[in-house]
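All protein chains but one are shown at their positions in the complex.
Let's turn to chain A:
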Amino acid sequence: MSALAHVPTSAGKPAPPPVRRGRNRLLPYLLLLPGAAWLLVFFALPLVQLASASLYDPAGSLSTGYAMTWAFSNYPDALQAYWPQFSRSFLYSAIALVLALLMGYPLAYAIAQKAGRWKNLLLVAVVAPMFTSFLVRTLAWKTILSDNGALVGLLRDVHLLGPDGRLLATPIAVVLGLTYNFLPFLVLPLYASLERLDPRLLEAASDLYASPLRAFAKVTLPLSMPGLIAGTLLFFIPATGDYINAELLGTPNEYMIGNVIDSAFLVRLDYPQGAALSFLLMAAILAIVFVYLRRAGTEEVL
């Protein structure tokens, strides 16, 4: 700013000089430039390429190339063929989200409000698993849920599972995997919101004869809304597109849309279909997010 301050101005005039205004107006855009350039090259351009790939002639092939025929029929065709995997993706991630909320909200609250000097340690404990790769964590779940592992043995002993029952390769395993893998994305924003919660507000609520439950509903929950919304979105969006959990912990009957897209691009080499499915997934998620944000009605996130 010091450079700007020395810009020569005609002495005595109180109005700010026009040069300075112009610079300032440009400044936010200059600050945006690196990020915007990054997004343009690594997000917008690939997106355009994917969009055009989704409209290629489905009769094309790798060796002959694909002609651009504006084949919008790729979309209904892909949906027709893979709607079960599509709806399954949303179902599984919705269930996982509910489970994660039931675990994550009390956890975030405890860390933010009750942990005292253990706060940092607990935060590290939430984040620490993220230091290892996603794949390794999911493979670890294979061991935890193994048919001959302690957990399944225990569940069989207490007859929650039949003698031949298993956890691995079932929808339960996939949902548990999703819940676990994306839990930190939910907990961290929630923690950030709850940490700012002023305990005096809760005291005031109880002074005004609010029961603890009512104080939670009227004070804590509304104040944690921004974190809650950000957390649920950060959880739900990657969980819906995930394919590792279904691949490693599930069976073909649990495959999600991510598995289909993976196979369209890598195995079947059906690029138009893979691109169309990717866009359908993106559109569906965008629609859900839009409705959700409208409902939740917050300006804090967007």
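To be clear about the criterion, a residue touches a chain if its C-beta (ideal position, glycine included) is under 8 Å from a C-beta of that chain, and two chains touch if they have at least 3 such contacts; residues count from 1.
Just so we're on the same page, contacts and distances are computed from a predicted model.
**Student:** Just go with whichever of "Spermidine/putrescine transport system substrate-binding protein", "Sulfur carrier protein ThiS", "Chemotaxis protein CheA" or "Hydrogenase-4 component E" UniProt uses as the name of the absent chain.
**Tutor:** Protein name of the absent chain (UniProt record): "Spermidine/putrescine transport system substrate-binding protein".
**Student:** Which residue, A:78, A:123 or A:168, contacts the hidden chain when the whole complex is considered?
**Tutor:** The single option touching the absent chain is A:168.
**Student:** Can you list, in ascending order, the chain A residues touching the missing chain?
**Tutor:** 21, 24-25, 27-29, 44-45, 47-49, 51-53, 55-57, 60-68, 81, 85, 146-148, 164, 166, 168-169, 250-253, 255, 259-260, 262-263, 265-270, 302
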